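Missing here is one protein chain; the remaining ones are kept as they sit in the complex.
As written, the chains take the letters A and B, and residue 1 is the first residue of each chain.
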Amino acid sequence: MFENIWLVPLFPFLGFLLNGLFGSKFSEKQAGIVGSGAVILSFLAAGAISYQLLSLPEASRAVTQTVYTWIETGAFRVDLSFTVDALSAIMLLVVSGVGTLIHIYSIGYMHGDRGFARYFAFLNLFTFSMLILVLADNFLLMFLGWEGVGLCSYLLIGFWYEDKDNAFAGRKAFVVNRVGDFGFLLGICLIFATFGTLDFDSVFASASDVLPPETATIICLLLFVGAIGKSAQIPLYVWLPDAMAGPTPVSALIHAATMVTAGVYMVARCHVLFLLSPMAMNVVAVIGLFTAFLAATIALVSTDIKKVLAYSTISQLGYMFLACGVGAFGAGIFHLYTHAFFKSLLFMSAGSVMHALQNETDMTKMGGLKSKLPVTYRVFLVGALALSGVPLFSGFFSKDAILWKSVVSPLGGFGYWVIATGIAGLTAFYTFRLIFLIFFGRSRVQKEVEKHIHESPVIMTAPLGILALFSLAGGYVGMPHFWDKFDHFLQPVFSKYIENNLFERSEQLFGLEFGFMATSTLVVLLGIGCAYMLYVVRPELPAELSQQFAGLHRFLFRKWYVDELYDATVVRPLAVVSDKVLWRWVDVKIIDGFVNKVAEWAGRLGATLRLMETGLVQNYALMVVVGAVALVGYFLLR
Amino acid sequence: MHIPLLTIITALPTVTAILLVFLKRENERAIKYVTLLMSTVVFLASLPLFFTFQSTADMQFTEVHAWIPALGTRYHVGIDGISLFMVLLTTFLTPIVVLASWTNISRNLKGYMISLLVLETGILGVFVSLDLFLFYVFWEVMLIPMYFIIGIWGGRNRIYAAVKFFIYTFVGSLLMLVAILVLYFYHGGLTGEYTFDVLKLQETHFPLGYQTWLFLAFGLSFAIKVPMFPFHTWLPDAHVEAPTGGSVILAGVLLKMGAYGFLRFCLPFFPHAVEQFTPLILTLAVVGIIYGALVAMVQPDLKKLVAYSSVSHLGFVILGIFTLNNQGIQGGLIQMVNHGLSTGALFLLVGMIYERRHTRRIADFGGLAKQVPVFATFFMIVMLSSIGLPGLNGFVGEYLIILGAFLEQRVFAIFAATGVVWTAVYMLLMYQRVMFGKLDKEENKKLLDLSPREIGLLVPIIFFIIFIGVYPNAFLKKMEPSVNHLIEVVKSKTLASDIREPSLIIGLREE
Partner (left out) sequence: MIIPISYYLILSGILFTIGVVGVLTRRNAIVIFMSIELMLNAVNLTLIAFSKQFNSLDGHVFVFFVMVVAAAEVAVGLALIVAIFRTKESIFVDDFNLLKW
């Protein structure tokens, strides 16, 4: 199977071609089958490859396949080559597995949409790009996937392009991502300038020998700029909440489970470089932590169901970066893996709610839906418990792995743990705020909408059920001390090129770990309790509180005024400078003005000189005589 | 048997033009089909150039005939890996341009087609000439039909644009003529062999003082043609006024002549001056990249936007060329081809929408994606190519250039790399305003989607946009030896320390 790695991305690409070229002639059923079938095939291929990978001895679990040479000039050579190791195998399975479920769910969700085939074409193209990103064996090919997923994100956010806001959100996502890509691109250049190659294997193998620490820091920071853009961290996170304008399954697949985690994957992939630069590690951790905090605070007050989930995603991504920043790459990937399940579950059940309420996303217009949408309620609850990190759900294991590692790592500290645990409390609070506002209390649904409330069809609820199962049980592969399969599986990847002994000490501290775990669990339960108090027991309290702390509430509700800040400092000045200064002044007035002035002067000179042409022959003759006399005089007097 | 392929390719368009003279002006069908047929034949005839081209640095398909022996000028043509792609790009775009002009030339179609064909000869001549005198003749020949195309078949302000185009270019080329003569006499005085042969002149070492001035004279001419900031203001005018076909040729190949001139003449002739002026030129290139993009962002007119985007893209080309390393120059060459394809296609698309709506103001559109989905799809692909999305052609060129610059001068690379952001900003903004949103203008609700003819002329371009993005090595391999050779020449001449002082004054040849 290893010589057929290329099949994995090929299937979705074929699906894209089929749906893209002939989609207009397909029926919904055909388009759906082509789209989902392509991803299922890809999932099967990925499964087969991963299974085969397991049969190899641990140390040699990395297989590379070169398809052809992509770009080669002089010493610069980049192949189109794929590599599968434990890390990419996990990513492959997550992408194609969750992707499959979301494709199937979409058949129900997008039913009746004019652009049904187009939707599936884009979704397949996304899956293709994401698989390329994950499989890439060098930085440039990774960048290809990286940009490809960005493009699909753009296309799908603006899928309902007739609404101006959607189109704007898509553009914003693309441009902000491009800012990140700018850093990534320069990082790639610097890597080539330093190592003379872009292949992962060669770069990482020689990194600890040839890379000076300052260069390592610069490379890592540049790469991290790319990760910041893609994974929506401060200061480039602003696109993700707006990206919720796209269809909900898209939010689930791209903006929760897969694409936004690409930054985490990239940092984990480049762990060798990051470990060489403690400073870059600290930057990663601090940015991750701060983002997690900021996004969680905004999620507390947002009333849009998808926006809350979006900020929650940003916040969870912050956790993953915190994990990477303290050197616990395995924990970061573990959280990525569990998060993919429960967050896409949450998004899609939110989609199911919206489906029932005719695309209403405002939570103030919901409530009391528990009995009307029983299946949705149950899976939503599972997702919420997992996201909050309630014990025995998948999110619990991954979150606690991060919390624990952040305190024991030499790169981490107790401060990190305190803040991160506090954020866990906030997370639990806003997650259950969602639950209570949507499913409990009395109904605030508008009358004419209420008549049509219905549970979603099986094609939508079945994927939800599967995801709920994974959200429930997916975490047991990473139970610390008892059944630590996940970390164990990833271990060869993270210790292949560089010794990572940050956590040697922590293995023995079982009791302490349990203590920390209990504390964070208490905090989580406290968060849930607060939400219960505020939104079920005394539903009038939140309004009073927001009145009392009006300033703070508005500050959070307006999302810390970051969008306004960017608009005032970057977007608008740039437009004005380009228009008024560069174009109308420099270009038109100065440069072109100069050109036209020269022409005008030439014209004026001509206009003056032509007055000599009187038309009278005698004047001309006089000039001839004068000229002749002058010439003769010159030669005589010389 | 030796087939003079280059001569055939170069002359065939003009021969066709002469044939057209004998056709009745009213017989537009025949004129169109003959032109299309013959330009396609030229393209097909140029294909063997690519397939039989040996990946070496030598000039190939060369032909040498005496022309004016008394002056030492010869008819000397040939191509290497640098000019090969320019020739192919020209022959490839011409039939497309003919097809694009199928319906939108309302008067004197015959004259238009004749101009187009003569123009093709002029451009091809520039790219294949290995004799400076011959080069200069073609360089000027190509000006005249272009002048007519803008001036006769252009928009409202066409005369102004045509004159501006002509005079701008002409000022540059006059200086170049003087410089060519200096080269000629200096080389003749030094070696006793009076010749315009590029390959021979290339081997001469010119004293530093000469190099500076000669470089400036050549460089100005090429800089105007490219156009580099701040010599670019003729471009928006010319593009806006030119008919679609004219714009495509102008953006697609005419602009490449400037960059080609830098590669073919400035670098190998005056390496010391190049060394001296590199910081300045790199600065101008980077300024052009950013400036062009920012100005493009605020343009209310589609064609102007694309024109300014050309300034930005060609900034990349110049940046690549003057990095003087393998990645940069090859990237620059690929980028020249890319720009020809993607900007050419953009002008075609803008022309198509103009033909339907008779306006190019962005504000007059909105929501077109719903009404004309096929058009929107093509536009999207071309736009993405222009943005430099990996997997399409634009990325290969842009990345190689940035990498090349990064290996030489990091600051310039960093500023140039901001171009990836700017390009996305203005292109997406334009696309959003034209294609997305509500379809709220009555006139736009009646728009027809692309006809089979229009799809037919876009598909080949799209094919190459994807092909170069996925498998650029097919092209890179062919150009690599020539580029390496060029770099070698420049480097070895720069290292050679014996720059002879001007030992003789330029004098007339002794008979």
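Following the convention adopted for this analysis, a residue touches a chain if its C-beta (ideal position, glycine included) is under 8 Å from a C-beta of that chain, and two chains touch if they have at least 3 such contacts.
No experiment lies behind these values; they were computed from the predicted model shown.
Although one chain is omitted from the display, it touches the following shown chains in the full assembly: A. When the missing chain is restored to the complex, the residue among A:D209, A:E540 or A:E613 that touches it is A:E613. Mapped onto chain A, contacts with the missing chain fall at residues 610-611, 613-618, 621-622, 625.
In this section, only the chains that are shown with their structure count from here on.
Centroids built from CA atoms put chain B at 38 Å from chain A.
Within the complex, the chain A residues that touch chain B are 68-76, 140, 143-144, 146-148, 151, 154, 158, 161-164, 166-168, 170-171, 174-175, 178-179, 181-182, 185-186, 189-190, 192-193, 574-575, 577-579, 582-583, 586-587, 591-592, 595, 599.
Contact residues on chain B toward chain A in their complex (touch as defined above): 164, 167-168, 230, 232-234, 291, 294-295, 297-299, 325-327, 330-331, 367, 369-370, 384, 389-391, 395-396, 399-400, 402-403, 406-407, 413-414, 417-418, 420-421, 424-425, 428-429, 432, 435-439, 470-473, 476-477, 480, 484.
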